[in-house]
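Single-structure report; data block below.
Each chain you see keeps its place in the complex, though not every chain is here.
For clarity, chains are labelled A and B in written order, and residue numbers in each chain start from 1.
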Amino acid sequence: MKIEKLAEKIGAKIQGDPEREIIGSATLTNAKPNNFSFYHNRRYKTQLLETDAGAVILAEKDLPEGANFTAILSQNPLDDFRKAVELFHPLESVKPMVSNLASIHPEAKLPKSIRIEPFVVVGKAELGDNTAIGANSVIGDGVSIGENCIIYPGVVIYPNTIIGNRVIIHSGAVVGSDGFGYSRTEDGVFHKIPQTGRLVIEDDVEIGANTAIDRGAVDDTVIGKGTKIDNLVQIGHNVIIGENCALAGQVGIAGSCKLGKGVLLGGQAGLAGHLELADGVVVFAQAGVDKSFDKGIVILGSPARPSRETLRQWAAVAKLPDIIKKMNKLTDKNKT
Amino acid sequence: MKIEKLAEKIGAKIQGDPEREIIGSATLTNAKPNNFSFYHNRRYKTQLLETDAGAVILAEKDLPEGANFTAILSQNPLDDFRKAVELFHPLESVKPMVSNLASIHPEAKLPKSIRIEPFVVVGKAELGDNTAIGANSVIGDGVSIGENCIIYPGVVIYPNTIIGNRVIIHSGAVVGSDGFGYSRTEDGVFHKIPQTGRLVIEDDVEIGANTAIDRGAVDDTVIGKGTKIDNLVQIGHNVIIGENCALAGQVGIAGSCKLGKGVLLGGQAGLAGHLELADGVVVFAQAGVDKSFDKGIVILGSPARPSRETLRQWAAVAKLPDIIKKMNKLTDKNKT
């Protein structure tokens, strides 16, 4: 594909030679003259200056003088890169099939367009059009899955879980399992509280590999529309997550937390139970959140506090050993 | 069911109308007049005052004046709530079945009351009465599982693992896998040390989704009676956990640690190897434990120290930026 055509398809302007042939994407470092790449992170400034890429998608302000590549000018380079990659890697449509090596409940409702791979178990569930269930996955009784979903191999969906449309669940994820709910008696013994709520996963959610999301204890656990969840994330019972949140790898959310829209959680961040993070809160990696935060606040540290505050404390602590020396001198001086 | 009857069954006294009909449980916020709920956490005081629940299980001292609901008075509201929920959601008994889509070793010992779902693999193992093995689970050779256990779909139990009675293992859990044991030679190469110990899981243990517990390297790894383990927990080789401990989500315990009875570990807490936590030690979420602690100590922070000490340090650090300002002024003053 000529760069000209690629730019036209993603609706971008070009600066440089429009005629070069492009066969696919690559990173700035590994790109050859027949690759396109993208730039949106200053960390890769050197790589941008040295790239052999034939075309680079980037903001006009970032275009270096005398660049060898054809610039594809963009106000959202990452999103335009996505569109360009999609041109070369169009989503494969699901190939309908019901493996005769699957075990399907006689009352399960399956459309003709469904794909069920070998060794899948489907309970008395209802599955939508063009949905694919990967090999060795288990779909419990009472589960409902919408249209155009991809359930990768080896996923377990506990009974009564409700899943919307265009949901992607990666291998090893377990959704709808019992929450960690026990009463404790004076003898120190824990008694399991029956978990009776459901897990509801709304449209356009993606769930990473080996992530675990619990069903509600009493009310439902809810994952809002468009929310993206990385690998090995733990979400406790009765958590309510709003729309378009992003949870990076190994995040842990204890029971009954409530997240607004567009909340971003960095990797390994943890939330104690019963907290609220309002719309747009940003939580840095490894933060330990022990209280609720208002709209748009950016928090850092364990315990997590507004990032400016935490950074100020960290800077102070870094100086502390020297401060103490100074302090001791001063004390001595004052003593004499 | 009338509230009166519910209260009678769980052995509690009532204050208010005993005649209302109750059809199930709900949270304070979502409860309707035909639901019962519970209250035991001050955080939900407002919800208690505003609830539409027909009945609330709570301590007598927490009963608000002029409450609209019928109070079910309890000395352990959470435990009485559990009993009440069990009335409405009695544990289903296991339906015996051996799927003809399972692969079972000819010398495996299975009682008539066993349930084996499709695509299960059972090695030369021994399974107890009324135990259920969920779809796609794999039970290795030499495994022994007791009575009334529930192994959910997609669990892998490595060879020679010993499991007691009434044990519940959730989907995706891997129990009895090799520990992280290597020797290292001068060339920097790691050499795997054969892991020859077993994993022993005692009665009444529950293990969460996608949790991993290693077999012993030499001696056994042991999970004590009644201990409850949440999702995505990592337990290294040769760890010994006492009775009635609770490990919240994403806890990590390095090899050869020893926990007493009733030890509580908060979410994402981590224990370095070869440590001992005595009976009743409480570890807060995200704590990083680098040494042993005596009976009943409550620890916090990374590195974890007794909570009072850590809180004192945190408070001091929060003041530090201002202290430094003050300090600098003082130094200037002393200079002149």
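The rule we apply is simple: contacts are C-beta pairs under 8 Å (C-beta built on N, C-alpha and C of every residue); 3 or more make two chains touch, one makes a residue touch a chain.
No experiment lies behind these values; they were computed from the predicted model shown.
Enquirer: So 2 chains are in place, but how many copies does the full assembly in this file really have?
Expert: Altogether, the complex is made of 3 copies.
The criterion applied here is as follows: only the chains that are shown with their structure count from here on.
Enquirer: Measuring from the mean C-alpha position of subunit A to the mean C-alpha position of subunit B, what distance in angstrom results?
Expert: Their C-alpha centroids are separated by 25 Å.
Enquirer: Enumerate the contact residues on subunit B facing subunit A in the complex.
Expert: Contacts found on subunit B: 24-27, 29-30, 37, 41, 43, 76, 78-79, 81-82, 85-86, 88-89, 91, 99, 101, 117-119, 134-136, 152-154, 168, 170-172, 206, 208-210, 226, 228, 230-232, 243-244, 246, 248-250, 261-262, 267-268, 285-286, 302, 314, 317-318, 320-321, 323-324, 327, 330-331, 334.
Enquirer: Name, in rising order, each residue of subunit A that touches subunit B in their complex.
Expert: Touch list, subunit A to subunit B: 103, 119, 121, 136, 138, 154, 156, 158, 172-174, 177-178, 180, 182-186, 188-194, 196, 210-212, 214, 218-219, 232, 234, 236, 238, 250, 252, 254, 268, 270, 272, 274, 288, 290, 302-303, 312-313, 315-317, 319-320, 323, 326-327, 330, 333-334.
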